[in-house]
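Note that one protein chain of the assembly has been removed; the remaining protein chains are unaltered in position.
Here is chain A:
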């Protein structure tokens, strides 16, 4: 008789693996990536390609240097490179995604032990690093998308949609009409452009539709917990509704909050990162609501027009604490009455 394996139960495992999960997440980002190429042309392909290739390359290099097993075929570095690129303004120079990817995979991920051990989302941390290091490039590198202009508003070419909401009076200029500008912005055609993507913004964030397609794929395959996008987007909606803001026409205004900026990209693809979000269902609610509150606070009263990436980073840091206070309920902890 041949040698029998003797190991502990269970003796069978569910299909699926970390590698499969990661590559499915990559697949879910393909529509948004394809959209970025459509809207911003070969530049988008070049920047994304550089981001992905350098993330994989630096990941492998770091693993080799640290004497770890090289596991770049698990797809996680591809996700990091892809997400970073999709979070970049389209006009940044070619080396920005390369430097960003290096920071993301070497410093944020491998320095802390590799996949599963980083405490903040590598792509978002790299974006924050790039914003503070090259603020000019990272906050002004906007381009008009194919078939549209930067703001989505006719005649306004110098600001992204959320920047228009935030700084209407400056954009309208001295003697201009900020209220008219807001009225123009908060109209259904503009919301339609935000939804379909012919507005300015980061490479991957312009088309809510394409992000939603990937997001629905992740929900249907149960790769992400619905609580995070639902809690996050729901909180943004509710707060935008009840808090004072540059409201002109309510529904289009809410449309700006949901479809403008990085909320879709953040809520479906970045706040849902397993490694850096809470592990229990209750914890995920807390996390999602926290992300939503911070995002709206930054958008309405913060120093930036957009707050998705900082909100998620802050909540990433709060994750161990959330985990601590949202443990699952132990079976039999509450002694029930018999009979």
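Please note the rule applied: contacts are C-beta pairs under 8 Å (C-beta built on N, C-alpha and C of every residue); 3 or more make two chains touch, one makes a residue touch a chain; residues count from 1.
FYI, contacts and distances are computed from a predicted model.
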Name of the absent chain as recorded in UniProt (options "Ion-translocating oxidoreductase complex subunit C", "PP2C family protein-serine/threonine phosphatase", "Cytochrome c oxidase subunit 1" or "Tripartite tricarboxylate transporter TctB family protein"): "Ion-translocating oxidoreductase complex subunit C"
From A:134, A:274 or A:304, residue that would touch the chain that is not displayed: A:274
Residue of A:244, A:303 or A:332 in touch with the missing chain, whole complex considered: A:332
Which residue of A:17, A:133, A:157 or A:221 touches the chain not shown here: A:17
Hidden partner interface residues of chain A, rising order: 1-2, 4-14, 16-18, 20-21, 71, 74, 113-117, 225, 274-275, 277, 279-281, 323, 327-336, 338-339
